[in-house]
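Accompanying notes for the structure given below.
The complex appears here without one of its protein chains, the remainder shown in place.
Letters A and B name the chains as they come in the text, with residue numbers starting at 1 for each one.
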Amino acid sequence: MKQKILQLTLGVVTSIGGFLEVGSIATSAQAGASFAYQLIWPVVLGTIVLIFLVEMSGRLAAASKLTVSGAMRDRFGFDYFVVPLVTLSVVIYLVLAAEVGGAAFALQLVTGISYRWWAVPVALLVWLILWAGPFSAVERWVPLVGLVTVVFLVGALELNLDWGALAHGLIPTMPSHDGLHYWFLVVNILGATIAPYLMYFYSSGAVEGKWDESYIGINRVIATIGMSFGALLAVAVLVVCARVFEPAGMRMEGYDQIALMLTGALGSWGFYLFAASLFVGCLGACLEIALAVAYMTAQGLGWRWGQDEEPRKVPRFVLVYTVLLALAPWLIVLGVSPLQVTSMSMALTAATLPVAIIPFIVLMNDPVYVGKHTNGWIGNCVVLFTIVMACILAVVTIPLQLLGGG
Amino acid sequence: MRRGRHRGVGRGGMAAVLAALVAAGCSRSPREQARMELLSVRSWAASAQMVGERWMERAVPDRYAKRALASFVKKIESERSKASAADLPARAKAHIVAAFDSTARATDSLLRVVERGDRAAAAHITARLAARARDAHSMSERLRAK
Partner (left out) sequence: MHLVRDLLDKQLIDVNWQKMGRVDGLLMEARPGTQPHIATICVGGTVLTRRLPGFVGRWSTAVLRRFGPRHGAPFRIPWSRVLSVDAMIRVDVDSDSSDAMASSRWVRDRIIDRIPGAS
């Protein structure tokens, strides 16, 4: 039983690294600054879908001892598997570039040295942690260090909150102004929240942790608490920005504006704790993303894999994350705006969600793989509905946004 | 085969209609565009003001304030160029370009004050920026009301 409670840290790690990272921070900040509390509902909707998806990946691992990627290749064959493999790898690479940008920007905040100089060192640090550290170390330290992100909750509670308006934000409403920007942010929030790489990371962690059917119960708890914690933090960011930026009419167009969010309530502590939270969140996300792509590739191609294994025993697995991290920093080094990279990567994630998720849902309803633990109809419906909606919105808003809206 | 092609056209057609609807909903009249530009002025002025105020309170370090203000100036100037080339109603355009200009100047002065470390002088400039933000906001509200 103690083992299972310790596994709670897997959920929290996945959550902090996978949830409160630059995508969530940036999209929640933009949402709060531009639309006050109106956009709380996509955060909640995205989180509900994410909880379902993460719980499903854990259940798959526990029931079949297979990871998501392994089961996908198994069930659909290489000819279909290669499509999500390539699509997701490209999109996830962009997300990784955004996270590297976020961590690099946090270092700029603290040191004054341009984020473009920090991108390569950040990628190198991530690589070193993966190369030298076992999975259990990552699992143990990231949540502890990640607790610094609680500062967002503190910041939110410091303000006099209009709970009524907050509750109102839980209900989807039509935008009061600037429709294109509103729906683009909805897409971004959904893409930031429902990140497919979390499923690959979580199921691989479950298999490395040797889960069996007895874990199915605790898996639900882990998925729910872990992802909800991240959602709470994202909403806290949104609420703070709604109170601090929206009344002044400040639209968030860069991380240097977002960095001000806690400085009113918490002074200089607010500045440095924001930088620390941004850094830790992004670093955790980089670790998870790099591992997720390596898992996805190695498991899909049948190679040996495992973060706990010595690198010499799993050379191709190590090569994947090495190459990915070597390529990651260059968009940022070349000077592409970190917020733009973040925005685009979140929107593209939303647009490609059906590619990753629909086959997964088919898998989760197949008793060959999950035995008697197939999906309930509620889970299927909520996930499918949201995925399709996110994709349609993304396909419509991305070109319009690129052509100079908002 | 033919059925498949029909279905393809159907889906593509729907997407095109959807896009057109959204675009129609989002395409802007010159007046609406002018209002957006004024809101942009307000946003930048308020941002520079907030950086200045936090710097005076010592809530943010010098190096951050300098970088942030310098990047604001660049962005304000680029938006000013876009606005002066945009299709806006003539009188509004003159106001908007002037508003961008004075905001850029104020932000630049604030940057130099921060570089000198002169907190006393900063209060005056943040007040100017606050005024720029208020003016831009009320101008934008008037455009909406009409």
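General observations
Basically, a contact is a pair of C-beta atoms (placed from the backbone, for glycine too) under 8 Å apart; a residue touches a chain by one contact, two chains touch by 3 or more.
Source: prediction; values computed, not measured.
Every shown chain that the unseen chain touches in the whole complex is listed here: A.
Only one residue in the set A:T47, A:S64 or A:N188 touches the chain that does not appear here, and it is A:S64. Although one chain is not drawn, its touching partners on chain A can still be listed: residues 64-66, 70, 73-74, 77-79, 81-82, 131-132, 301-305, 310-312, 315-316, 318-319, 322.
The working rule: only the chains that are shown with their structure count from here on.
Residues 108-109, 111-112, 179-180, 183, 248-251, 253-254, 256-257, 259-260, 263-264, 267-268, 270-271, 392, 395-397, 399-400, 405 of chain A are the ones that touch chain B when the two sit in their complex. Of all the residues in chain B, the ones that touch chain A in their complex are 15, 18-19, 22-23, 25-26, 39-40, 42-43, 46-47, 49-51, 54, 57-61, 63-64, 67-68, 71, 75, 133, 137.
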